[in-house]
Every structure is written in structure tokens, then in C-alpha cells.
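Shown here: the complex without one of its protein chains, the others still in place.
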Amino acid sequence: MIDIQILNTPLSISDCTNAVKDPSTGGTAVFVGTVRNQTQGKTVTKLEFESFDAMAIKEMTKIAETITEKWGAFHVSMHHRKGTLLIEEIAVIIAVSTPHRKAAFEACEYAIDTLKETVPIWKKEFFEDGAVWVAAHP
Amino acid sequence: MIDIQILNTPLSISDCTNAVKDPSTGGTAVFVGTVRNQTQGKTVTKLEFESFDAMAIKEMTKIAETITEKWGAFHVSMHHRKGTLLIEEIAVIIAVSTPHRKAAFEACEYAIDTLKETVPIWKKEFFEDGAVWVAAHP
Amino acid sequence: MEVKLVSYGIVRDILKEKELTYAVQGQTIGDLKTDLMSTFPELKRLKSLRFAVNQEYVDDTQSINDTDEIILIPPVSGG
Partner (left out) sequence: MEVKLVSYGIVRDILKEKELTYAVQGQTIGDLKTDLMSTFPELKRLKSLRFAVNQEYVDDTQSINDTDEIILIPPVSGG
């Protein structure tokens, strides 16, 4: 089962782990990304995620399908937040259940690495004295 | 912070992820191990974990300390269930928060791999027609 | 030909508008990119600028149709 969501309300880890429950799984790996309080020494006050929802869902679905084929995952759940987030709020959760636990870790790491390269979601970090679109410039 | 627990009540994923929350983490990796419905084609009806608690806590603490030193983890939470478990119940949860996400995956995988080798906890699987201590014989 | 552009993130800030009808000289995404960089020089400073049509990334050799809605995608930073 593939469960992909982009939400403007707080994310729930148990929603993702419940979505990948399987009586024959050997293990579930989960990645949780939260808002950091600083970037290169500057204090972050909040951040905003902007998403091109339709394409973001499509790209996340591709990642989930790759995981299913390449690592034989039973289930993949990927939830990404959008809108305004405060420090320590969850930005993304990825949960993967697989027949063998090693595959769960590999697949989960592949998913977050690829999400950060291909999924059209943009993060704007706000500081005391301004804001920047993350990773926009070299 | 190191949070090690052996519990005879259902484990909570959010207890573990909350324990490793950190405003400066770059990522949290979580492993969730659940009771499988079969072993080599035989239907499992339930299982029992027996634990030598004092030493199990000590060995899990060693794993957590290694993670803290080797991968610079901020926080490690390891909860292991004991007693009787039914299919799909959670046997173990390991959550690790680190400055960089790659380290979180490596550290979490190291933790579960090592736990399965060194921590004095024993699993007895029950089938329709008997029970076996898992991995006892070659 | 005139195409409809939709932009996100820092590109929207640079173009000042989320949606824009834009006259492009050439026939390909590569041509559009060259034109845009010249109209909006700030785009040259970005680490990357990708394009999508029908919710799929397209490369520079892709032909443009005047019915296309072309999405401008600056470096993504989700997760």
C-alpha cells in the first residue's frame, strides 16, 4: 500500500506507522524530519513550505513505487507538511515496512534523499532579520 | 539523553520519538520491530519474550553510548517489550536523533543489529503444534 | 509564441507573479530558459532552474506548444 499526503496540519508519526503495518513485516524504518532551530549559526524563528501539490504527490508516488519494486517494500507512507511551521514541528515523515529490516533502512534513506532532490516543495526559513529560500543559490 | 526501557505493557512509538526530540537535530531515524505472523511458513500464534533485565539494560546502554560517541547522536531511545505478545504487536522500538540524517540511519541500524547479538532477551515462538526458542539451535 | 508560465518559491519572487503569459522566441524549453534568463537576470544566480509540463520534469530539448502550462521549478528544498 502506498500512502502519500501533503498536509497543512501537524503530522502524526502513528498515522504513518499504522499505514505501513503488516503482519508479515520483518521491520519498519521511519524517518522524521523536524524544523531545526538554526541554520549555519543563525536562529530560525519559523519556516514556510510551499508545495506544487499535484506534482509533489506524483514525484513522491514515484519514490514509493521504486521502493516497492527495488526493495520489495510491503507498504510506504510519506507525509509532508506545508504552510507555516515552528521549531521542532515535523516537516516530513517517511515509514517503510519490508520483509527484511536491512531493506527497510535502505529504502527509507533512499526515499528521504530522493525526496530532497526531486519533489517540488520549497522551504523558506525566517530569521530575526529576514528570510531566505533554502538552497536556492549555490 | 539515553532512554532505555524494558516494559511488559504495549510500546509507544511516540514515547520514543518524543524522548529523542531536539531543536537542533537534522533527523530522527526509528526502527520498529513487530511480531510476524509466520516463521518459515509456519503460522505463529503468539510469542513470549524473556529478559535478564539488569544485564539487558546494561547492554542496551552500551549500544546507546557507542551511538552517542561514534555517530554524535543527541539522543537515543530503546524500548523492548517482554512477556506475551500477539501478532503485529511491537517488540522493539529504537529512535535516534543526530545532527545529520545519514548518521541517524546508520546508528539506528547498528543499534538493532547489535541488540540482536548482545542483549540477553529470548524469544519463544508459539505455533499451533508447539513452541520453540528462536535461534537456539544451529 | 505565447506560453503560460507558473512559478513557485524564489522564482515567483523574481518574476513578481505566480502566473505569467510570456512571449518566447524559440521552440524549445532551452530557448525559453535563455529568454527568461535575459528578461529576469536574477534567475542566472539560482543553483538550478528546471521546468515541468503536465506535472513531469522536461529537459531543454523538449518542444513547447502554445497550449502548454509551463512550471518553473527552482531548487527544491522539501524534507
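A, B and C label the chains in the order they appear, each numbered from 1.
We adopt the following convention: contacts are C-beta pairs under 8 Å (C-beta built on N, C-alpha and C of every residue); 3 or more make two chains touch, one makes a residue touch a chain.
Note that the structure is predicted; figures quoted are calculated from it, not measured.
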For the chain not shown, touching visible partners are B
Kindly note down the residues of chain B that lie in touch with the hidden chain.
33, 49-52, 54-56, 58, 80, 91-92, 112, 115-124, 133-138
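Just so we're on the same page, only the chains that are shown with their structure count from here on.
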Could you tell me which chain's Cα centre is nearest to the average position of every protein Cα atom shown?
A
Distance between chain centroids, defined by C-alpha means - chain B, chain C (Å)
48
Multi-chain contact residues (two or more partners), chain A:
33, 112
Hunt down the residues of chain C that sit against at least two other chains at once, touch-wise.
none
